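Here it is, the structure in full.
With one protein chain withheld, the remaining protein chains of the complex are depicted in position.
So that you can tell them apart, the chains are marked A, B, C and D in the order they are listed, and the count of residues begins at 1 in each.
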Amino acid sequence: MIFSTQDLTVKYGQITALRDLSIILESGELTTLLGANGAGKTTLLKTISGLLKPTKGCITYQGVNIEGLQPDRIIKMGIAHCPEGRKALPRQTVYENLKMGAYIRNDSGVEKDIEYFFERFPRLAERRDQLAGHLSGGEQQMLVICRALMSKPKILLLDEPSMGLAPLVVKEVFEIIRQIHEEGTTILLVEQNAKMALKIADKGYILEVGKIVAVDDAQSLLKSKAVQESYLGG
Amino acid sequence: MLLQHLINGLSIGSIYALIAMGYNMVYGILELLNFAHGDVYAVGCFAALGLLTMGVHPALAIMAGIIVGFVINLFVEKLAYRPVRYSGRVTPTITAVGIAYIMRNAILKIWGPETFAFDIGVRGSNLQFGGIIIGTLQIYILLIAVSCMIGITLYLKKTKTGQGIIAISQSIPTAALMGVPVNRTISIVYGIGGALGVIGGILFCIYYDSIFIGIGFALGTIKAWMASIIGGVGSLKGAVMGAIMLGLMESMVSGYVSTLYKDAIVWLLLIAFVLIKPQGLFPAQVAEKI
Amino acid sequence: MMNLAANRKMITIAAILAACALPLVITDEYALRVLNVFFIYSVVALSINLIVGFCGQLDMGRAAFMGLGAYWSAILAVRLHFPFFVAFLTAGIFAGLVGAILGFLCRKSSFDYLTLITIGFNVVCQVVFLNWIPVTNGAMGIPKVPVPEFFGFAFDTNLRFYYLALGFLVVCYVLIERITKSKLGRAFEAIRDDSIAASYSGINIQNFKVLNFAIGSVFTGLAGSLLVHYTQYASPFNYTLDESVYQLQMAILGGLGSLPGSLLGTLILVVAPEISRSFYEYRLVFVGFMMVIMMIYWPNGLLGKAGVGERLIGIMRFRKKEPEEAGR
Amino acid sequence: MTELVKTEDLSKHFGGVKALEAVEMTIRESEILGVIGPNGAGKSTLFNVITGFYQPTRGKVFYNGVEVTGHRVDSVVDKGLARTFQNIRLFDQMTVLNNVLVGMHLQIHPGIMETLFRDPGKGQKEIEARDKCMSLLKYFGLEKDATLVSGNLPYGKKRKLEIARALASDPKILLLDEPSAGMNPNETAELMQLIDGINRKGYTVVVIEHNMKLIMGISHRIVVLNFGKKIAEGDPAAIQADASVIEAYLGKEED
Partner (left out) sequence: MNKRLAFLVMLIAVTLFGVSVASAADTIHFAVVGPMTGDSAGQGIQMKAGAQLAVDEINAKGGVNGKKMTFEVADDMATPNQAVIVAQKLSLDKKILFVVGHNNSSCSIAALPMWEKTGVPVISPSNTNPTLTRLGHKNYFRVVVNDDIMVNQVVKLAVKDLQVKKPALVWENSDYGKGMKDVALKALPALGVSLVGEESYVPGVDRDYSAIVTKFKGLGADGVLFLGDYTGAALLAKQAKNLNYKAKIVGASSIAHPKLIEIGGPAVEGVVSVTSFDPNDLRPKQAAFIKKYDSINKEKPGEWGAHAYDIVYLVKAAMEAGATDRASLIQKLQGGKSFDGVTGNIKFDKYGDVPDKKAFVITVKNGSFVSYKTK
């Protein structure tokens, strides 16, 4: 176990977004988090990465409680959050976006890593000096994932990477995620596209109105009748 | 004559440009209508004056003034703006007006409303081309303005903190997720804004060999704001161009229309400009979403 | 519910009666004058509240409209010998018209620009008051403005004027309260809270903004007119930007969106400087601190609604910055 | 069935992005029309162009046969449209009742005399409006919250209040933008009944949704958008069987 939350409760004003939520991530595993809009998935990721402060509960990472730390501290510890909605920095170039991803790094390998991503995703390389705001949706998503990886995270939090992307691009994005996973990064994936997410995941949590309602390995969830009905459009 | 008026306008414009750059740091990046900008840097300029009259070396006094501007803005940001950072537009605007009042009256209490000589021993000479006279000081000021602009642009473009600042201007949460220490970086933005203001303010004082309370609000905040709006909010280049346009406009109106109605005419021109070209000369693209 | 409404009415009537009886206790001419000025400034604060508090348009040049009303009235009364009530009423209409025109020009302007334009308009008005000598008599101003007079009854003492000013305040207060509680006021508040949702409720945002500006300006203009007939002297130095900010502070101190708050805020800022010399000397620093502290801890003002309902916050959000995040 | 709204070649481009491209669609009287498609497919843009919030780059919008292209939002609303929003947009500082009264903006015409010379809330028009709003609130189970500040309501009630506000203007067409977002299955079921009830009262309803259960359960007709284009139109059964829809939106069954 590399990471866990215990009894996490988060409130927006009077609204409780998460209620006593506990999850566990095993090192090197891809865990997916499923649930309807407003179930609290994004809230959970924001809380982990320090954007939101839980009212109650505890977040443990490598045996240390990181609850309450500022986002810049948390990313330094090796947890990168790739936010939903393709949050590229639109007024900066592709290159600058990637460089921003390495904001916390002071080593000399940054340029080399950027070149590595450019090699791996030639489409980004082509647009190296274009403003990120001018990229297509799929390219932006690619960029945002690469940017998150630039910090060399041990855990990657991915928030709906397939949102609003064409099916083909979605496939591509999932392929990237699968590769990152294979390279040994621990991933927490939030997805609406439940079927695809479960296919590449090791384990899945199902969230409903701020609560975990089911947890199982991905294959069993994929086959579960209830899950199919609620989340696979059955 | 026209050429001389143009040169006069250009030199006032370049002073406005320096002040506007500092203003625009905050306005462009954090969207705060910083009514306190002028009065904060005026404190820095008066601090420099205080040291000068105590016999401190001018270079040291000016450095100290710049540091004072930097530090005051750090404190003001922490105490007055950070608590209302996410409270919409009106709230921080009003706190800024409050800070302006506090600063201005602090100056009034300590130094009073008088005009003081501001003499650092630099005397510009004049270059004459035909009938046109250009002061060397004017050239220096223009050079300082341009090099500050280049310096800031490079700082924002090439340094890590600079890139962090640009990221913050686009989305605070996203920047935070990149590991940008948001509060510290925003403090730096305010600090630089204050320091740039002091540089502009001190050049103003040197150019006119005098300092008085009005360099803050009337000649600082308001002109910087006008320049930012002419240039387009959030564009450093725009602020500089806007400031120079403003200087030229004032000079031309004084020279060819009327000194009596100068302020009114310049304001009316600005209002007309805003109504015709609300995005300014160098607009930033914004799309409203629902 | 019913009981509360009835009580409120009783309290209001009692307050008005008490105000009417006040001169029996207070006979000091100076105190009466301060109260008279307070009544008039209250109307200005109410009009600012209508514009800034209810409609969310940050107007920082209200003194210009006071000046427009004052000069219009002074010129009509002194130069053209119109009777008081004609000068007074047309001053309100004139200020309202100018407000409508300015509002119309700014109808599409964003928050920043409107604020800038109102400041600019204040400067322009002052320059015109100062320099359009044939009409405004420039820096020397227009002296000997006649005292208010209705059908031969002159309000020429502080006591008589007290009732006129009180009546003026009561009428303006009632009218403004009715406006804010009508369809009109709801539309203003809707624009302030969410202009997009407001337009989807069928509100023509631009027209209502213009209307709001015009109505506010009518009241400001009337107050300006009444004050000039009271001080009997119109001077360009009364309508400066500093004056505008001071008036704005009256509305802020009491609470934007709260009408009784405007009265309280005005009372404090008009009366307190007269009480204490030291307050007098440091009043500007005081209001400076007050503006900062109020905005941070008490954004709704002294009599604004308490709790989460920060009236100001909905006006224009930092959408790109998602206020709920990183706000710690 | 009469066509209340008709679009012709409706296109909206943002810079180089074609958010809507040559969409031709109709809204028919008394139907429940579902609009589905992946995020970013142009569903909200379609709403925004139809209601006048965006000016279309190309094409026309007709309402009851009258062209309304380029009209301001409020004048389109005046033709009998009302909507709710994806991210709830209430007047947060106003009371629940006042929110609904704002919704009635176009129905109340109190006149200057009533505004200025009657006690607040005592005018004839005002009383009638309040009564109507209260009965509307009652229908949504919000009558007890009428005097609360709307910003303090819980999420579910906010959603209902938004619908109530939209209905207050007595629209012919009600546009609902992801009304079930953030609702649990029970709430969603309740919402489905509510929408159905509204439709039975004679309102035409258009719904943007991701929730397939809801959309397939109540829609009479479904329009599918993808990349700004209409890729399919038909009754729920047909849509579920449509290959292009499955590929773009519902997802292929095989690997």
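Here is the rule we go by: a residue touches a chain if its C-beta (ideal position, glycine included) is under 8 Å from a C-beta of that chain, and two chains touch if they have at least 3 such contacts.
A quick note: this is a predicted structure, and the numbers were derived from the prediction, not measured.
Put simply, the hidden chain is in touch with B, C once you look at the whole complex.
Between the chain not shown and the residues B:Leu60, B:Leu108, B:Ile150 or B:Ala272, the one that touches is B:Leu108. When the omitted chain is restored, the residue from B:Ile202, B:Leu219, B:Val240 or B:Ile271 that touches it is B:Leu219.
Residue C:Ser235 is the one among C:Ser235, C:Gln249 or C:Ser262 that touches the chain missing from this view.
Although one chain is hidden here, its contacts on subunit C can still be listed: residues 25-26, 28-31, 33-34, 37, 130-131, 133, 138-141, 143, 158, 227, 231-233, 235, 237-238, 240, 242-243, 264, 267-268, 271-272, 274-275, 280-281, 283-284, 302-303.
Touching the omitted chain from subunit B are residues 1, 4-5, 8, 11-12, 108, 112-117, 119, 124, 126, 128, 133, 135, 204, 208-210, 212-215, 218-219, 250-251, 254-255, 259-260, 263.
We take it that only the chains that are shown with their structure count from here on.
The chain pair sharing the most C-beta contacts is B-C. The chain with its Cα centre farthest from the Cα centre of subunit B is D.
Spacing of subunit A relative to subunit C, judged by their CA centroids, is 52 angstrom. Under the contact definition stated at the top, the residues of subunit B that touch 2 or more other chains are 170-171, 173, 176, 182, 285, 290. The set of subunit D residues that touch two or more partner chains comprises 15, 53, 85, 89, 152.
Against subunit C, in their complex, subunit B makes its touches with residues 31, 33, 79-80, 83-95, 97-102, 104-106, 109, 170-173, 176, 182, 222, 225-226, 229, 233, 260-261, 263-264, 267-268, 270-271, 274-275, 278, 289-290. Listed in rising order, the residues of subunit B touching subunit A in the complex are 160, 163-164, 166-167, 169-171, 173-182, 284-285.
For subunit D in complex with subunit C, the touching residues are 51, 53, 72-75, 77-78, 82-83, 85, 89-94, 98, 101-103, 105-106, 108, 110, 114-121, 123, 126, 149, 151-152, 165-166, 169.
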